[in-house]
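Only one protein chain is missing from this complex, and each of the others stays in its spot.
Residue numbering begins at 1 within each chain, and the chains themselves are lettered A, B and C in the order written.
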Amino acid sequence: MSLDALYQEIILEHYKNPRNFGKLDESRAKAHYENPSCGDQIDLQIVLNDDMVVEDIRFQGRGCAISQASASLMTEAVKGKPLDEVQKIIESFTSLMTGEGEITVELGDLEALEGVKKFPVRVKCAMLGWTALKSLLERETKS
Amino acid sequence: MSLDALYQEIILEHYKNPRNFGKLDESRAKAHYENPSCGDQIDLQIVLNDDMVVEDIRFQGRGCAISQASASLMTEAVKGKPLDEVQKIIESFTSLMTGEGEITVELGDLEALEGVKKFPVRVKCAMLGWTALKSLLERETKS
Amino acid sequence: MIDLSRYRKDFPILNQTVKGRPLIYLDNAATAQKPLQVIGTVDQYYREYNSNVHRGLHTLSERATRAYEKAREKVARFIHAPRSEEVIFTRNTTESINLVAYTWARKFLKAGDAILLTEMEHHSNLVPWHLLREEKSIELRFIPVTPRGELDLQHLKQLLDGVRLVSVTHMSNVLGTINPVEVITEEAHAAGAKVLIDGAQAVPHMPVNVQDIDCDFYAFSGHKMCGPTGVGVLWARAEILRDMPPFLGGGEMIHEVHLNHSDYADIPNKFEAGTPNIAQAIGLGAAVDYLSRVGMENILQHEQEIGALAIEKLKSIKGLRIFGESEKRGAAISFEIEGVHPHDIATILDEQGIAIRAGHHCAQPLMRKFNVQSTARASFYFYNVPEEIDILVDALKTAKRLFGYVT
Partner (left out) sequence: MIDLSRYRKDFPILNQTVKGRPLIYLDNAATAQKPLQVIGTVDQYYREYNSNVHRGLHTLSERATRAYEKAREKVARFIHAPRSEEVIFTRNTTESINLVAYTWARKFLKAGDAILLTEMEHHSNLVPWHLLREEKSIELRFIPVTPRGELDLQHLKQLLDGVRLVSVTHMSNVLGTINPVEVITEEAHAAGAKVLIDGAQAVPHMPVNVQDIDCDFYAFSGHKMCGPTGVGVLWARAEILRDMPPFLGGGEMIHEVHLNHSDYADIPNKFEAGTPNIAQAIGLGAAVDYLSRVGMENILQHEQEIGALAIEKLKSIKGLRIFGESEKRGAAISFEIEGVHPHDIATILDEQGIAIRAGHHCAQPLMRKFNVQSTARASFYFYNVPEEIDILVDALKTAKRLFGYVT
């Protein structure tokens, strides 16, 4: 059974104890994303400083272990990183999930999510927070 | 092939030379019937005298050999007959077409239509004029 | 427990493995499986007498027309409709309800009128009325659901004031609750309202008699009762159907068409525009024959027994909570397990060959009422057997263990 590969210790741990969970103050950029087919939700907030480094990031959400752990792991992976590196992490993680494109950076703990690839209907869960992050960064860097 | 049984000489002859074809004056009782699934049409007019005898009957119509010949044969069969006998003819002809009920009178030339029974989709054609006659008589005898 | 397991052999789909385990199909409230008798009927139609219906004068068309109209008669008898022309073939329950909303309701409801629904309705019996309300300022009211998952009928009389239509599900697809539709109908009629019953979950699972219920409209789906996908039914009283304007315009539903106006045909054709779902309706006729042979009383008894057993065994799992504890209920069982999200449950069960559903089950308002985002749902049909419950319970324990909980 590949279930052990899917629900690795570290995923369950992040699901039960999500990192960077909560809200920043209302003035901060915010994205709300939802998977309409299952109702999983993510609210994401981010602070980019003048050097384009992710100074702070927080999420709130409801949903399955995969979507919530992935969001939690994501916040850890990008916090303190400069924008260009964050972009590489997003791309690399997307590649990990879809099997397309290249993995150009060390993904560290995020690799625990590799097992999701074998469950195509759950890939959307794993990507939920990342989709929110992408759109948030697009908005922030445009303005 | 049962086609010869369907299209007997006498049917084709009535189709080409319908009897009692045309209109009575507008004041006479009139029924318009149509088979919506094929467009066959019959306009029927009738004169019942005080003794309840069919003094005159006329039809006009467009449609297939079966519907038009059946109407023509019908007018011949009922013209000059008293109402109660007409009713028996209607019932007997209906029995001939459906195979249900009894045939209580001599149908004469109408028996040429017996072959229609084997063509269920065409029974409606043969009945068109008769349906018009029935509703016309109902209306006339009520008033 | 009544044993209907002999019917399993009629369902080829059940005889397969999923992820190396024998398939256990517990998603019957979403759609039911099809017996060979239905599959074969559809197959035979295409191999032997596929043809357009009604207007054809040739042998194939005559045979197809006869089979199609015969299916209508079978369906009418199955729900004890007085006349077969009162049975309208649609795509599914959803289209049946929308048909009423687009025709009857748009013609007869006026601003200020109210429609009474319930808090346990499927989206298919909510959204059509939302759409209607975007056009007409009608009011929507809701019969509340109690914590036990039953309709709270205490204030029904007051709720009915000013109501023109009551539209209510016969059996909840989430809670399993079988609603007292006869009582509701009687009260509604006394208040001058018409009654529509959403029978999507009832017709497959219990004997239904529209004359006993005395409702005005009854809607259901073929695919949930062993029939093909792509066919549903709207039943309504003939006099109501005749008063309704047509829904879709096109071939077959007309009497006469001119360039600038049309006369409409009589029922049922008036509501079946264009080439119908011929093979599907004929297949539904075969499904009705099949279910009648199994016996709807037997099916109901089996499901109540297997449902009760499942609930009992599920309750033995610590941290498992069941939604809906109605006395009168079918075998659709929604639950959650503390600490394991329903989607994760579904994935973990699927790895063990068990198909259940997880989500809001198209009943988001009811989810909100119970303050959950989604639930897991196991729903049984007559071909399910008690052994499958044990495997389900074991698999749920595995899920808990995987998530680090003791079981």
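Of note:
In this section, contacts are C-beta pairs under 8 Å (C-beta built on N, C-alpha and C of every residue); 3 or more make two chains touch, one makes a residue touch a chain.
Because the structure is predicted, anything quoted here is derived from the model rather than measured.
Which of C:Ile2, C:Val127 or C:Ile391 touches the hidden chain is settled by the complete complex: it is C:Val127. Touching the chain that is not shown, out of C:Ala191, C:Leu309, C:Ile322 or C:Ala355: C:Ala355 (per the contact rule at the top).
The hidden chain makes contact, of the residues C:Asp43, C:Glu312 or C:Glu338, with C:Asp43.
Seen across the whole complex, the unshown chain contacts chain C at 12-13, 16, 18-19, 23, 25, 27, 30-31, 33-34, 38-39, 42-43, 46-52, 55-61, 91-95, 97-98, 101-102, 119, 122-124, 126-131, 134, 140, 142, 221, 223, 228-232, 245-246, 248-254, 256-262, 273-280, 343, 346-347, 349-350, 354-359, 362, 364-365, 368. Residues 1-4, 6-7, 12, 16, 37-41, 62-66, 119, 122, 125 are the ones on chain B that touch the missing chain.
Although one chain is not shown, part of chain A still touches it, namely residues 36-38, 120-122.
In the analysis below, only the chains that are shown with their structure count from here on.
Centre-to-centre spacing of chain A and chain C amounts to 39 Å, using the average Cα coordinate of each chain.
With centres defined as mean CA coordinates, chain B is found 81 Å away from chain A. Annotation: 48 Å between the Cα-based centres of chain B and chain C.
Annotation for chain A: no residues touch two or more other chains.
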